[in-house]
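With one protein chain held back, the other chains of the complex are shown just where they sit.
Then we have chain A:
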Amino acid sequence: MISVEQTARYVPDRLKSPAARWVKSWESLLIVVALAIFITNSFASPYFLDPWNLSDASFNFTEKALIAFAMALVIISGEIDLSVAAIIALTSTAMGYAAQAGFDTPMLVAIGLATGLGCGAINGLLVTGLGLPSIVVTIGTMSLFRGTSFIILGDQAFTSYPASFAYFGQGYVWWVFSFELALFVVAAIVYGLLLHKTNFGRAVYAIGNNATAALFSGIRVGRIKFILFLLTGLMAGMASICLTSRLGSTRPSIALGWELEVVTMVVLGGVNILGGSGSIPGVVLAALIMGMVTFGFGLLNVPGIVMSIFIGLLLILVIALPIVYGRLSRRWARSAA
């Protein structure tokens, strides 16, 4: 006879109210963190609360956030794209080459977006067509894309961009609101609606939770993943247009290391790195937090390495907090019962 000890299991008799759930959600935690950083920064530096300074600071995150929205969808679907920074480099190189050949701004934008889409299509085909793991594919294409722009440029730079091209990275829509900031807001809304309000978005969650089950429920897993890689490529192309315009030049080392910053932003935003959950508002908040931390520390002339350490700690903290809280609350609940 095996005696199984029966322990009382806690079964709630009703679901928590929406308000209670919201209070305990990741997004509300991020809002608290963002507010805390904002308030600390305002006290810490007399220069923080200045509309123009904040506007300048927004450039720290807008381009990365554009990619982070698409990346969030890719990660929720259970894949990852590490080639985004390399796509920026290749796209920028393509635009620089075209600019040197005398093409004007509208054509450059078209070339930029097309190159981004093309790179995304290559990733998508390799992942969905050949069924290769996306982490391997995109590490490969990361070297391929950046390597290509190194071959084209070497130690040279493209600098002959038309004057009107500067608008995307240096222009303002209204008062202190830059074009990039406006684009960030629009992209946030579009991706928010796409993920949270459409069938496509539901399918992305379904794939991330269980791709096989999703397939048997009639979701075209391959096609949706392909579209997600296309979108990431497109957003990387868009970010490349903004960044190239802001720098006014192209070098093959452009946006070096951005893929990790984008992934950090997405994970900090509460997207499960294993797929299946996450939200766009979370990513928006994470972008704001990272931007404010970088700028706030910059104002205090804190060395960059301390900044990286802080972001790392923040990442671990916000991921650990809910888990620790969950364990504790379960223990409390048990002891209460």
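Keep this in mind: a residue touches a chain if its C-beta (ideal position, glycine included) is under 8 Å from a C-beta of that chain, and two chains touch if they have at least 3 such contacts; residues count from 1.
Basically, contacts and distances are computed from a predicted model.
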Of the candidate names "Ubiquinone biosynthesis protein UbiU", "Rhamnose ABC transporter substrate-binding protein", "Carboxymuconolactone decarboxylase family protein" or "Sulfite reductase (NADPH) hemoprotein beta-component", which one corresponds to the UniProt protein name of the undepicted chain? "Rhamnose ABC transporter substrate-binding protein"
Which listed residue (A:S25, A:T40, A:N210 or A:N272) would be found touching the missing chain in the intact complex? A:T40
Which residue from A:L29, A:A57, A:I111 or A:L231 sits in contact with the chain not drawn here? A:A57
Which residue, A:S25, A:T148, A:Q170 or A:N209, contacts the hidden chain when the whole complex is considered? A:Q170
Could I get the residues of chain A that touch the absent chain, sorted low to high? 36, 39-40, 43-48, 50, 53, 56-57, 59-60, 157, 159, 166, 169-170, 243, 246-249, 251, 253-258, 294-295, 298-299, 301, 303-305, 307-308
